[in-house]
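Apart from one protein chain that is not included, each protein chain of the complex appears where it belongs.
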Amino acid sequence: MTTTQTPPPAPAAQAASRGPGLRLGRFRDLTLVPVIVVLLIAGSFVDPIFLTTGNLTNVLQQQSALALVVLAEALILISGKFDLSLESTVGMAPAVGVMLVIPVAAGGFGLDLPAILAIPLCLLAGGLVGAFNGFLILRFQLSAFIVTLAMMIVVHGLHLGLTQGRSLFELPASFLYLGSAVWFGLPAAIWITGVLFAVAVVALGYFRAGRSLYAIGGNADAARAAGIRVERVVWVVFVIGGVVAALAGVLETGRLGGISANQGVGWIFMAFAAAVIGGVSMDGGKGTILGALTGVLVIGLVENILTLKGVPGEWKQLVYGSIILVALMISRLAGGKAQD
Amino acid sequence: MTTTQTPPPAPAAQAASRGPGLRLGRFRDLTLVPVIVVLLIAGSFVDPIFLTTGNLTNVLQQQSALALVVLAEALILISGKFDLSLESTVGMAPAVGVMLVIPVAAGGFGLDLPAILAIPLCLLAGGLVGAFNGFLILRFQLSAFIVTLAMMIVVHGLHLGLTQGRSLFELPASFLYLGSAVWFGLPAAIWITGVLFAVAVVALGYFRAGRSLYAIGGNADAARAAGIRVERVVWVVFVIGGVVAALAGVLETGRLGGISANQGVGWIFMAFAAAVIGGVSMDGGKGTILGALTGVLVIGLVENILTLKGVPGEWKQLVYGSIILVALMISRLAGGKAQD
Amino acid sequence: GSSEPAGTAATTGARPTGDAGAKGGKVGIDFPRADSDFWNSYNKYVPQMAAELGIDLMPPTNSQNDVAKLVANTQALTGQGAKAIVMAPQDTGAIASTLQTLETRNIPVVTVDTRPDKGKVYMVVRADNKAYGTQACEFLGEKLGGKGKVVQLMGALGSINGRDRAEAFRGCMKEKFPGITVFDEPTEWEGTKAASMLQTRLQQHPDIKGVYMHAGGVHLAPTLQVLKAKNLIVPPEDPGHVFVVSNDGIPQEFDAIRKGEIDATVSQPADLYAKYALFYAKAAIEGKTFTPGPTDHDSTIIQLPNGLEDQLPAPLVTKENVDDKALWGNQVK
């Protein structure tokens, strides 16, 4: 006869760590939270005004346009692509939108379209850039990095060429309104950014269309096999990215009261930094919108603290970079997972 | 049930077209050659001096420092990593090397080390940055993109802080010599860059150590299982990258006769562009050094032609970006393979 | 101890708003960048001048040539209690909202080097960048006898100062020296671009006889290096001489003038920028007001739609006056 040798398999070892594993997994994308807490404490020692509502509101408002670019980039990164041209859209889209409605004397094209169209036209311009990027990448099967790198130069070049390098400072009222309006005690820009983030969090967390970005970024072939229309979704993501970047440009323009020829230049690095320290992977398929938001907050708080502290300009970059490095290490140690 | 039978296959069919596939494969990384030919023809129409030795020598000399950064980046990309901090090393390393040997009055540290040490110290500084990058990425398992992004800010910040943002105008003779010497009718910088590229082509094509970069970049786990010491090799590649970037800084300093606080800033984008349009994949394991070199040449020729043509400044970027886009498409069509 | 530069044209008097009690408030200052030789000199002068003027200066912030950072810094400075703000917005269009906000908060603003297109300023302290271009044009035009080819190494198109210099230089050449061909090279304030473009242009047109550089800090060394490589550094008497006019007035330019490597530079007064920016900031806090007209320091205050501008002198420095002790480039060590 047969006798069983050992007691039935006790997968205890595995089951034991299931609970915490799961719970940790859920917060894996929020590993920057301890960093934010450290920054809030450090900031309150640097200057008493740091923790005031006024100052924190300022930080949020200052970061709102960048946050939108980070949102756009995070969507695109999660679907496994790249878009470097977003930063140029931040300048070009509002410039074109504004030039279509203001008179020649103020730097416009002379079309004098109704001022109410400025923002829609601006968003349209952003969407067109995204659509063109998507077209080149998907139809010609070119590398997204390099297409959007070239497009970053082209779109900024378009901005420079159209404005002749001059700033535009006669803005339609709609731009200025968004830049200065206060709704329920908070600047409009914060509300708009907050709502868009909330929409993105819900869409990427709870809707099939949003989840398909993760599938595509994780394994495009598998996503295709599962019936996801990979090309179409990616293309739509590029368009949305362009539109959101254009909206970032609107908010930034409204906040600053003018569009300089350099608007947006250099943002893309910060956007990548925020997204990636917030846990979005450059390889696609990984990371959350909420994580990206924590990345933006870290960057905003660091800048604010350095400003309040009055670090001398020539050492500021060193300090700034070092803090980012330390934040990375903290989030790595808190998150426990290797990055890639 | 009946058994259906089809005539036995002719196994010859499969082997038939073997030849062309092989030959095409060998030149897959030189898909930019037609682009270069087009540019040479276009350039000769733009200005008769374009095709003179003098002008082409100038192009090579102007591109030599960038070419070295591209070389360094290509090595790192092929091993499946990233290094954004190379651009900051291009400025910081020579600045530190020079400041260690020049007197305080000229902006030095006051150590007044022997001037002969300037270049070795500069290369050492570059190597240290690479070693530190490698250390953070490998030991802490941080993402290479984000570590080197932070290091790009830190290293540039170090440069700014140490020089207080001032340019260094008093250079040791060795720097100036390399910037101006002519060996056998060609500027020294071209020789140095050429020799390093030749070494890299041979090393990556015919040496075990070089081939291991492809294995690591293509599949690090498999490389490890095959007995390659992945961590050590990657670390060495980062160090070499830093040293080569520092050498690029030496050549650039010699060519410009001074080190401004912005030396190298913005180069990394151009370096990526050159490497990627030259066929080096951002995903690692793919591309050749020769391909990367063709990328540099394309960029150099485009800039030269635009300068000769005298395109108005405000439209130059647009034209420049568009040409890069077209070059991409040509190389895509010539190469036949989708990019990623 | 320099004498109190209270202007002859500057009438002192209490503001109508009547906040004259705010004497001795803190002055906040933002530096535009830390990576250029000219601005570094300015940055170094500021604390020194603040001490001389007895100003309670807050720790300076630095906006790294980024107008968004400038806005954030301004918000922080006001949050920390600045009563007047000195800034040097390199993007003049995008500072309008900030100026309006500061105006509503009754915080006077002195801008240095650039003139905001919109938004109230108490005083703009700058030298006339158009005048730089014109001075360089006249110098080169005369030296070349109204014919030949010159290269203009421009700054960035997005920068108002670069554009002013370029337009003035180009316009003056067209008008006064139509026989001179001008090649514009957009260098983005980058030495490496300047070197490549100048080298290529000299290859194409070996008979180029003049160079106007928009920024000595970044353009001087590369230009000299390219000219040296082509053996074009020869005395002015030599027919092969290339006339070089620089802009900024840093010590290295003066050395180059003394050695005969370049011929002239426009001295953009870093010391006066710092001194008068702080002077006006202090005056603003004290509630003083000024009216257009000449001042006691060789400058003129002019009326702008959105404020006043004190146009400081920016002398052209040549071999004749290069050793003048009054030039700021001869004072820094």
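Just so it is clear, A, B and C label the chains in written order, and each chain counts residues from 1 on its own.
What we mean here is this: contacts are C-beta pairs under 8 Å (C-beta built on N, C-alpha and C of every residue); 3 or more make two chains touch, one makes a residue touch a chain.
Note that in this section contacts and distances are computed from a predicted model.
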- Item | Choices "Sugar ABC transporter ATP-binding protein", "Multisubunit sodium/proton antiporter, MrpA subunit", "Acyl-CoA dehydrogenase" or "Class III extradiol dioxygenase family protein" - which one is the UniProt name of the chain not shown | "Sugar ABC transporter ATP-binding protein"
- Listed by label, the shown chains touching the absent chain are A, B
- Query: Among B:L51, B:A209 or B:L333, which residue is in contact with the omitted chain in the full complex?
  - Reply: B:A209
- Note on the structure: The one residue from A:S44, A:T57, A:S180 or A:N219 touching the chain left out of view is A:N219
- chain B, residues in touch with the chain not shown (by the definition above): 1-6, 8-9, 11, 13-18, 20-22, 25, 205-209, 211-212, 214-215, 218-219, 221-229, 285-286
- Residues of chain A touching the missing chain are 2-6, 9, 11, 13-14, 18, 21-22, 25, 202, 205-208, 211-212, 214-215, 217-219, 221-229, 281, 285-286
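We adopt the following convention: only the chains that are shown with their structure count from here on.
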- Task: With chain centres defined as mean CA positions, report which chain is farthest from chain A.
- Result: C
- Please report how many Å separate the Cα centroid of chain B from that of chain C, as a whole number. 37
- Would you pick out the residues of chain C that each touch at least 2 other chains? 33-34, 40, 43, 157
- Note on the structure: Residue ranges of chain B touching at least 2 other chains are 160, 164-165, 313-314, 316
- Footprint of chain C on chain A - complex, ascending: 47, 49, 52, 54-55, 58, 62, 65, 160, 164-169, 176, 179-180, 252-263, 265-266, 303-304, 307-310, 312-314, 316-317
- Task: Provide the residue numbers of chain C that touch chain A in the complex, in ascending order.
- Result: 31, 33-34, 40, 43, 58-62, 64, 66-69, 71-73, 75-76, 79-80, 91-100, 117-119, 156-158, 160, 163
- For the chain C and chain B complex, residues of the former touching the latter: 33-37, 39-40, 43, 154, 157, 183-186, 189-192, 195-197, 199-201, 203-204, 217-218, 220-222, 224-225, 228-229, 252, 333
